[in-house]
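The other protein chains are all here in position, but one chain of the complex has been omitted.
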Amino acid sequence: MPLRLLKYAVSREHPAPRFFRDCTEPKKTYDAVIIGGGGHGLAAAYYLAKDHGITNVAVLEKGYIGGGNTGRNTTIVRSNYLTPEGVNFYNASVKLFEDLSEELDLNLFYSNRGHFTLAHTDSAMRTMRWRAEVNKHVGVESYVVGPDEISKACPQLDISCSGQAPILGALYHAPGSVARHDAVAWGYAKEADRMGVEIFQSTEVTSIDVKSGKVVGVQTNKGYISTNRVLSAVAGFTPRICEMVDIETPIVIHPLQACVTEPMKPWLDTILVSGSLHVYVSQSSRGELVMGSSLDPYEIHSTRSSLDFVEGLTSHITDMFPFLGNVKVVRQWAGMADLTPDFAPIMGKTEVEGFYIDAGWGTWGFKATPISGKTMAETIARDMAPDMIKSFRLSRFEDYELTGEKGAASVGH
Amino acid sequence: MKLLQCPVNGIRPVSEFTYGGEYREMPDPDTCSDKEWAGYVHYRHGAPGLKKEWWYHGPSGTWFIAERNTLTDKVSRTYLYGQENKA
Amino acid sequence: MTLRIAEQENEWINRDMPLTFEYEGQQIEAYEGDTISSALWAADIKVLGRSFKYHRARGLLSFANHDVNALMTDGVDTNIRADVIPVTHNMQLTAVNTDGGVIKDKGRYIDKISAFLPVGFYYKTFHKPKWMFPFWEDKIRKAAGLGEVNFNYPRITRAKRYAHCDVLVVGAGASGLSAALEAAEAGSQVILVDENRKIGGSLTYDMATDVNTGSLLKQLTENVLNHANIQVIADAYAGGYYTDHLVPIVEKRGITKVRAGTVIVASGAFEQPPVFRYNDLPGVMLSSAAQRLVNRYSVKPFTKGVLVTANDYGYRAALDLAAAKVEIVAVIDMRQTGAEGDLTEKVKQAGIAVHLGSCIYEVVPSSDKLGVSAVIVCPYNEATAEADLHQQVVLNCDGVAMSAGWAPAAALLYQAGTQMRYDQAVQQFVPNQLPEGVFAAGKVNGIFELEQRLLDGKRAGAEAARYLGKSTADPVAVMAHRGNSPSHPYPIVNHPKGKNFVDFDEDIQVKDFINAAKEGFDNIELMKRFTTVGMGPSQGKHSNMNAIRILARIRDLPVEKIGSTTARPFFHPTPIGHLGGRGFHPHRHTAMHEWHVKEGGVMMEAGVWLRPAYYLPLGINLTSQQAVQQEAMAVRKSAGMIDGSTLGKIEVFGKDAAAFLERFYTGKFASQKVGNSRIAMLLDEAGVIVDDGVAVRLDQDKFYVSTNSSNAATVYREMQRNLQLWGMQVTLVNLTGVMSAMTLAGPSSRSILSELTDLDLLEEAFPQGAYREALVAGVKARVMRVAFVSDLAFEIHVPSSAGLHVWQKIMEAGKTYGLRPFGTDAQRLLRLEMGHHLISHDTDGLTNPFEAHAESLVAMDKAFFIGQRSLKILQKKPVKKKLVTFVLDADFGELPKECNLVIEKGEIAGRVTSISFSEYVNRVIGFAFVLPEQAKAGHRFAIRTDSGRIEMAEVVEHSFLSLNQG
Partner (left out) sequence: MQNVVLQSPVAFAQTSLKPEMGFINGMAIVNRYSDPDVESRHAATLAICDVSCLTRFAIKGPAATDSLKAKGIELPGSANSWSRHDATLVMRLGNSEFLLEDPIGVQQCKELTEQLQSGDGVHVVLRNDASFILSGELLEELLAQVCAINLSGPMLADNQLAMTSIAGVSVVVLRQEVAGQSLLRLWCDGTFGVYLWETLLNIIKELGGGPVGINQFFNSN
């Protein structure tokens, strides 16, 4: 029993303070306003304060913190992308994640499990090798493995997938991990708050005030706030915020659904993804199987669940694990994902001075939480995007310089 | 599974359909600027609202336009392209 | 000792069918019709499981499918819900999540150290030092989880069904039965679903001290079961509500997906526990659970109990129990005012003491801590939720029944998008605004009194019929609830030592909420996530409402300001095998499929098709590599034939046919001669290559266009869309599945084919790119000269019904020439030798024609084609990569693989897209993307292999065949 828990047993009053203050009335002016109190927005606030000493910052969240996609994803962290810029970026995120529990002094249950992207077809095997080669090139531990090695790591997996789509191999990615998603938002909120950042929940931005191409303030349901720097970190709502400043983006919103089973004793240690079967699955520390699939096929701005999704997913998961027939799905849910044409985020400055964007996160936003916060904080502080995210700039679409992640599109998460 | 009304075949579950994206007017390629064209190719009206969309009924091979509110997922009407006024 | 009592009027057990089963090694007698829990309880076995976190002993709580502390395994299945699953003869059960049996569970020490494990404790520790976390995590993971998964559980594919009805009524209690009858009378087809084995809802256990309940139940049941318009599905639950009135009904045999015209939710309410110290001990249960035990299974909940209540329902329950000769010591009413009408009198007449304004301060556990020995009763201050310890009364008893109120079973209503409001009269959330076509009736609608529930059902049934246009009658009026609220606004008793449980799934106590709020988690959603209330398998059925009440009090806000958490599907946890069920995976077979299989074709999935990758003929020992090389060599030396029926085949017909293709594809077709073919390359609007096929001009106004196999459906669809958009006079016909296609290739192909057709096949008469129609083996065929795999090759298209015939005739004719069938692997090699790239194999989702050496196929001078405008923009930009053909140095060490990288000055310059050894060329040849400056013939570049070696390759001109020295 760790000693840190002792105080809870011996003190009469619960000896833990608030994670963050209960801010209700925003000030008239902030050095920067962050729209969106999810992981990304809170991380940006944290790094603004920590790395750049900018603490007069308001985070405006229309619901509750971490209530958007931060709390709806399937918590996978990995960096086995296809382009060097993608791999470098997500690898930097993995590195930050590895030390984040200590840095935020909150146990994020960052659990290194290893990650297999299963290939059922020749062309999938080719993509796996492509990713493995690029990963190796930039120093990330990913390699192509055969069915035997997959079986060794996950003996319960039916390699023939019930005859539906035999597994030919996989991309193994050693750093693949899962983390307690909500806690990431709480941890950043806690430490940002400690450094002076003010976090406002139930606070909705209704318009953004732009004068002569420059941001001068935001209107909220709690009054007007003057500021020269606004960050939009609102996955699922990006087009609505961008409309306020009259910026066009390629982003469309598609729901991404997920579900969990009843808790069971641990048996699945690795994270498994199958592009062909549209399945990704890991077992949480509580013992639930956390499962997801591909994006919904059409645009909806809603977090409704669909039966098609869970029917398809469960059918495929039993192709992989035929014995799960009587394990029960407890709950399904959905998040709204920003989808971009090249499956890469949109980050950095925009044509409106002082309006910064952190968007287009598709299905991979959670894993980027620390690094997006860090790089966006730098972008805001210096009014210049760091090299690491230059290829994610919004103007790449007008320039016909889409990122190469489109090549790996068949496999997400 | 949502229901959708094909203007030719009637109400069917959405599994019989393929979503074809928002219907958008193409700018005149001969007169528009590169920037306008790039915007047409890549940018989308991402904010929610009533949109004209392409949908395809697979079993009958029918393309049609659905006017759908992407916030509520309610379809207000469907019609064959160019027959908007007959609907 | 047995707690089974004499036969009750409407009991669900069959006393003529006794059975035995085993629980934790002990033999138990039961009857058919018992659930596991009722059978165990009858045998006086009350420890049915251990709790998730503290491993506390638990018994019955709801008896309504959310007793998630009583989960069993029979060695095959796990997490079996004992409260609702029927017991069967010879079952062998143990409780899940114990170490050493349910009584001696070694995990029970955790309860003793619970003070060290405050709410969210796992966030606060184990992470420093970092390297220790895996150690702790392993311990935590093993402690968590419920049952063990059985890896040998057989795969089950249950049939899934669709059903259609006018009105779906969810819940067959008083209001649901009445709603179903009303709607059915109006001519609607009704499906009525209820999760209980028998319909009737609370009428089957809540006798409500009324002698007429039984006859009402009988009459309603008969009317419903005999109504031609009503289909009853019992022992099944509505899993969730999905868009446009789609509700999956989960039965044991599988799922029925009901598409309804309207849905009436009459799902009732879950009884909610009052919260006091040790309210979780085996023997403490909800009053409705006690009533179910008695009236359905004829089992006493206890021999001598007390009834703690915060509403009038507790009085009725006490009378029910007393009527079944269960001794009730006292009714302890948390309210000062007591019950309405003559209830108090009736209870007193039954010899039961009534303590008004009192609460159970705590339950005194029996010496083994596995049951109840007494309760400590104190005056209760409703304003402070404190007990007055100065006036303690100890009542000896072995069980407690609890009534404090109800939470609507409103999950389906929430999922349908209902806006709820908090109704002070009933102290619960009720529908405020229902979505179109969704109706609510009965307790879920805030209507509790039986008479009114019947009316409310009638009203909802009539409204549903009116919505469907089946009736114009005005629905009956229903009286809103009057008098005492069925739910208490705050049935919580504070206790300094805690263990007053709110969430039994997750062992969450009152102080956990207070402490979570102190730490800033004072929003209901944050509180849910931090405390995990409602996250367990019962999904908050007995805990969410109390959590909301506690948070409201902490924040000093009215309950409606706190709001409620969303209710996601499923209503009850639903098996993966049910949901997955029988899935459909359509695939396509060519007409020659049977032949391929017989001849040793190794079939691979290619999109929806099954195609031979290569052939391993019976009796011949070949590796796949050898087979591929031999098949390819046959084409080079003599002849081979491949089944190309999977190609997309589209007829484009009409006076605008050529003009249409000119807009659709990059090339020119207006000038194309009848009887000739041209490459048809398709781009997307961004200028990326999507497909390449061949367009044959059959006539002035008729083209026959092929597409890549994987793109057939998409290209046809896009043609249809653009046709509408462009308003041209063209008819499209998709012949992909109608025509079989085969390519006969190699130097002997002409001779072979000439044996089966009168067509002049000589070069002058039938040159490269030409198209002819003729009889081949007696079948009308379309024949093309194509040069994809060989300079001399004929592509023969015939109606699919004759595909096998023609294929076999050609194979026979070719026998003497050494004709071999070849598969897709050899095809890949052959086209590589020819220097033809494959779209989406050698190109990717961003490749434009300038990068893929395909400029010659793009007629930029045309007025318009899809992607043209983007190419005009791309033309102004420097090309970033080029697709080239290469040969690997002959003295290579390690054979590179496809997608190995091209490395230039330590950086990624490109990648290998195709690579293969060619026996014919006797070299390793391939395609690669390289930097533009590396693209000239003769340029040497480096490829890094899997193991990190560098192998050198040289760019060559396009066809490799010239490299053949032999």
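Each chain carries a letter (A, B and C) given by its place in the written order, and its residues are counted from 1.
In the analysis below, a residue touches a chain if its C-beta (ideal position, glycine included) is under 8 Å from a C-beta of that chain, and two chains touch if they have at least 3 such contacts.
Note that the coordinates shown come from a computational prediction; the quantities given were computed from them, not determined experimentally.
A.B. asks: In the intact complex, which of the presented chains make contact with the chain not displayed?
C.D. replies: B, C
A.B. asks: Which is it among C:586, C:619 or C:906 that touches the chain not included here?
C.D. replies: In the complete complex, the chain left out is touched by residue C:586.
A.B. asks: Which listed residue (C:432, C:566 or C:731) would be found touching the missing chain in the intact complex?
C.D. replies: Candidates C:432, C:566 or C:731; residue touching the omitted chain: C:731.
A.B. asks: Which chain C residues touch the hidden chain?
C.D. replies: These residues of chain C touch the chain that is not shown: 159-164, 256-257, 259, 582, 584-591, 593-594, 609, 645, 651, 653-655, 702, 729, 731, 733, 735-739, 777-780, 799-805.
A.B. asks: Take the complete complex as the reference. Which residues in chain B touch the chain that isn't displayed?
C.D. replies: Missing-chain contacts on chain B: residues 1, 8-10, 12-13, 15-16, 57-60, 62.
FYI, only the chains that are shown with their structure count from here on.
A.B. asks: With chain centres defined as C-alpha means, what is the inter-centre distance between chain B and chain C in Å?
C.D. replies: Between these chains, centre-to-centre, one finds 27 Å.
A.B. asks: Just how far, in Å, is the C-alpha centre of chain C from the one of chain A?
C.D. replies: Computed value for the inter-centroid distance: 22 Å.
A.B. asks: At least two partner chains per residue is the criterion; list those residues in chain A.
C.D. replies: 304, 306-307, 341, 400
A.B. asks: Can you list every residue of chain C that touches 2 or more other chains, as numbers and ranges?
C.D. replies: Touching at least two other chains: 242-243, 246, 257, 686, 870, 873.
A.B. asks: Touching chain A in the complex: which residues of chain B?
C.D. replies: 1-2, 14-15, 18-19, 22, 35, 38-39, 42-48, 51, 53, 70-73
A.B. asks: Going by the contact rule at the top, pick out the chain B residues touching chain C in the complex.
C.D. replies: 1-3, 13, 18, 20, 29, 32, 34, 37-38, 40-42, 54, 56, 61, 63, 73, 80-82
A.B. asks: Considering the complex alone, what residue numbers of chain A touch chain C?
C.D. replies: Those in contact with chain C are residues 1-2, 4-6, 8-9, 14, 16-22, 63-67, 71, 84, 98-99, 101-102, 105-112, 121-123, 126-127, 129-130, 133-134, 136-137, 144, 156, 162, 164-165, 180, 182-183, 186, 201, 261-267, 285-287, 304-307, 310-312, 314-318, 322-333, 341-342, 400, 402, 404, 406-407, 409.
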